[in-house]
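Removed from the display is one protein chain of the complex; every other protein chain stays in position.
The letters A, B and C name the chains in turn, as written, and every chain counts its residues from 1.
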Amino acid sequence: MREPRDYDDIPGTYVFDAEQYRKGYHLNMFCMSLNKVESRDQFRKDEAAYLDRFPMTAEQRQAVLDRDWLQMLRLGGNIYYTYKIAASDGLSFQHVGAAMSGGGGMSLAEFRQMMLDGGRPIDGNRSRGEQRYG
Amino acid sequence: MREPRDYDDIPGTYVFDAEQYRKGYHLNMFCMSLNKVESRDQFRKDEAAYLDRFPMTAEQRQAVLDRDWLQMLRLGGNIYYTYKIAASDGLSFQHVGAAMSGGGGMSLAEFRQMMLDGGRPIDGNRSRGEQRYG
Amino acid sequence: MAVARLMVIAAGVNKDMARIIAGIGTSHIPAIGAAVDNGKTGEAYWQPLMNGIKPAREWMKNTRPDVCIIVYNDHASAFSLESISTFSIGVGDVFPPADEGYGPRKVPVVEGHSELAWHIAESLILDEFDMTMVNDMPVDHGLTVPLTIMYDQPDAWPCKVIPLSVNVVQYPQPTGNRCYMLGKAIRRAVESFGDDLTVAVFGTGGMSHQLQGERAGVINRDYDLKWLDKLVNDPESITGINHTEYMRETGSEGIELIMWLIMRGAMAANINEVYRFDHVPVSNTHYGLTILENRL
Partner (left out) sequence: MAVARLMVIAAGVNKDMARIIAGIGTSHIPAIGAAVDNGKTGEAYWQPLMNGIKPAREWMKNTRPDVCIIVYNDHASAFSLESISTFSIGVGDVFPPADEGYGPRKVPVVEGHSELAWHIAESLILDEFDMTMVNDMPVDHGLTVPLTIMYDQPDAWPCKVIPLSVNVVQYPQPTGNRCYMLGKAIRRAVESFGDDLTVAVFGTGGMSHQLQGERAGVINRDYDLKWLDKLVNDPESITGINHTEYMRETGSEGIELIMWLIMRGAMAANINEVYRFDHVPVSNTHYGLTILENRL
């Protein structure tokens, strides 16, 4: 259905386009609800019950319960939305970035050190044809 | 403060511009609340108490209680918003149009007949320099 | 088969792509919806209008577009002064009828075409139109009355609908030229969608009317009809009409006519006006209706 896009070639990157928007709508709107402190409290108290309020797919629901950040992106999550779950857990963007790194994840310390060393290098990470996540 | 506009010359017309927007914000947002059936019920039950929820000016509040449609426009009301009060009263746009006509108002029957006769003539009503409301 | 395909392409239409086949201009007066919903169309008052729209309904039965892009304005129903967007496109799957202060109309729910709507939104933004994409919104008489006019009272609307809402309530409205250019960009967007769909574009609102103030009820039928002639035959001659002229000549709410320019912009340069009807009064307005077909 979807036409190929030139950004499909960027490795390890989930461009939040119309397809992702449509796929992830309810997942992201659940995340949005966590902007309210009462909602965060209710979510923390009983995650499963809270998630029942949102018409997500079973896969999306499981990814939230598992805090599987990459899986959430695959299922239409947007990082600014899904990060609200992490924030509610007391995690920083560096925790989440570390967990997603390279697919298998890195430790927080490794990720921090990579950033201190200048960040993940762009060379080797521009396109799927290159070596990935380098 | 406000620069003169070329539309200021159109007679009997309240252009809903930025100045009107700012003046009428809370009046119009009260009207907007009447889109909900529960709000309409509460407004009908005790108009004064319901109006207390909105930070309107005393003049705006009185204009609502008086159903003074022209005064509401002068105080920043927009007709699509203020009409919701009329709709809640069971009145049509023709009732409201008749009440505002020429400043002093006409009867509903007169207004209807004017419309059946082709509407208020444009000739004489283009600018304040011409004879007004003709 | 290959030859037939080639001929179609030569005529400027690619049958594998979506294409705009018609444009409809119509007022969207709420009283029409109320008359139909409450079974009052038999009354003498409504006879001229009902007779006038009958041929349009016939035409619609024969034409049956798959998708209608309905250019309309929200009247303090889905949107309020909290946030006013110049151009909004409905990208959701479903749009319920709005409660406008007297309960929602008892008409079918409006079904969207999310995929085409997103395709259009993307194309418009890359074409440098600054769109707002809206997923969840109720739709008011501005959108549902034109459906009633063209389809009467079906159990379900026979087309998918893409709502395109224009700010015409808050000054300043977009310019006529901007509206016309948006129409042209919509045409480019539709024609680059790779599904075999027929699309009609509605421009709604107008014609002359003023609901507010001491001048309420003003009607300028002569101006409207001259404007409509130009819309059909020489649209670029009217894209420069400014806000004050619309408000002065056609009443403060007559400026809704700029939405017909979006419809016209989405059509070809040369079109056939296959039907026209107008009538004074419908409620406080001059009712107008035109049907345009792209000339092949």
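Here is the rule we go by: a contact is a pair of C-beta atoms (placed from the backbone, for glycine too) under 8 Å apart; a residue touches a chain by one contact, two chains touch by 3 or more.
Note that the structure is a prediction, hence the values are computed from the model and not measured.
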item: Shown chains touched by the chain that is not drawn here; value: A, B, C
item: Which residue of C:Thr175, C:Thr198 or C:Asn272 touches the chain not shown here; value: C:Thr175
item: Chain not shown, touching residues in chain B; value: 1, 3, 17-18, 21-22, 25
item: Touching residues (missing chain, whole complex) on chain C; value: 81-88, 122, 125-126, 128-137, 170-175, 177-178, 181
item: Residues from chain A at the interface with the omitted partner, ascending; value: 5-7, 9-18, 21, 25, 28-29, 31-32, 34-37, 40, 70, 73, 78-81, 83-84, 87-88, 92-94, 96-98, 100-103, 111, 114-116, 118-122, 125-127, 132-133
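Going forward, only the chains that are shown with their structure count from here on.
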item: Centrality ranking, top chain (CA atoms only); value: C
item: Whole-Å separation of chain centres (CA-atom averages), chain A against chain B; value: 50
item: Chain A and chain C: spacing of chain centres that average the CA atoms, whole Å; value: 40
item: Inter-chain centre distance, chain B versus chain C - centres from mean C-alpha coordinates, in Å; value: 26
item: In chain C, residues with contacts to at least two other chains; value: none
